[in-house]
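What follows is an incomplete set of chains from the complex, kept in their original frame.
Chain IDs A and B follow the sequence of writing; residue 1 opens each chain.
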């Protein structure tokens, strides 16, 4: 593969949107007549040898795309990553970690949205546990974090969690969030 | 020596000291402390004359230098047999150690960096994510956990708990306002639906209205990147909007 071919391949690879012939020509500072045969070569290369991706022509430009047949396998990439959580899960976990024992109502008040689903997921993943029932009318369940939670975050115990004060101490410009209930927070 | 030195050009007092030592061709193990102290103080004074804010750390180092200088002036007592430590020793150690991390930082700067010199692909997974609600994934660690909690508390003035939203502010009205905005534009930023003129109660009702619309699956929310802008878009036709109106009466927030 010659140098221009290498460059065109890398440009298409690295761009986050399809690159048109015009753009490729501008970026590589080469005339389109030079680039066209390279595109054809690349299309041939990736098309012929049954590779994992091919050079697609989309939206007036060129872009590498994974082959359609592999979609069922690639779907799994976006799921179950141990260290990746949805924002909702992270928020819920954060509230429970810092305010335990916490009731669902408290969590939903802080998050402002229904949190039943995400709490169920966290319970299923063994990151939460039920601590008992709260002695108030309705006797709601109280939740806390589990041993697996500590393991996931590499904490020895809950006192290893940074307090809000320590957290805001990092940046003098961060104003310390007013704790709702100072006793529970710190 | 012409004082063309700008403190901002130095990452700290150690950096400035190293610069002075080098520009005066001194041996770092045998710093001419009188000379260097004088140089250092001149720079600091000049800065003060120019009314520039001098970070406390630079002043602290000035004090340290003066202290070392004064210790150097003390006669070395022969009576105490023990070898007395060079007053400069601690500073030399710090300078050497700092110099090293400064060099490493420089080497980091030279390393090929992702997104600057080296790139990874940005791919379209064909037919993969279509129709799938891509839960906004974030990397988590202890820091992210603490940050999430901090954000929640910060965005939540404590008093709201017992606040009763007045009858005059009906969620239904605000639902109408949001859907009206959305039917004019294809998508709008989450922040845009909150007028800056809104009172806190109005902000809350607008927020509840947004949640209600998401629950009714009339609008969708998408977020680009972990803390990026959130975008709202209608997920239903304008015609269907009319149908949800009766349900709005059931909303009990008002």
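Here, a contact is a pair of C-beta atoms (placed from the backbone, for glycine too) under 8 Å apart; a residue touches a chain by one contact, two chains touch by 3 or more.
Because the structure is a prediction, the values reported are computed rather than measured.
When all copies in the structure file are counted, the labelled protein chains give the formula A x2, B x1.
Everything that follows uses one rule, which is that only the chains that are shown with their structure count from here on.
Once the centre of each chain is set as its mean CA position, chain A and chain B turn out to be 19 Å apart. Within the complex formed with chain A, the chain B residues making contact are 119-129, 132, 134-154, 156-158, 161, 207, 211, 223, 226.
Across the complex, chain A meets chain B through its residues 10, 13-17, 53, 56, 58, 63-68, 71, 74-75, 77-78, 81, 83-88, 90-91, 93-95, 97-98, 109-113, 153-155, 160-162, 164, 167-168, 174-175, 177-180, 185.
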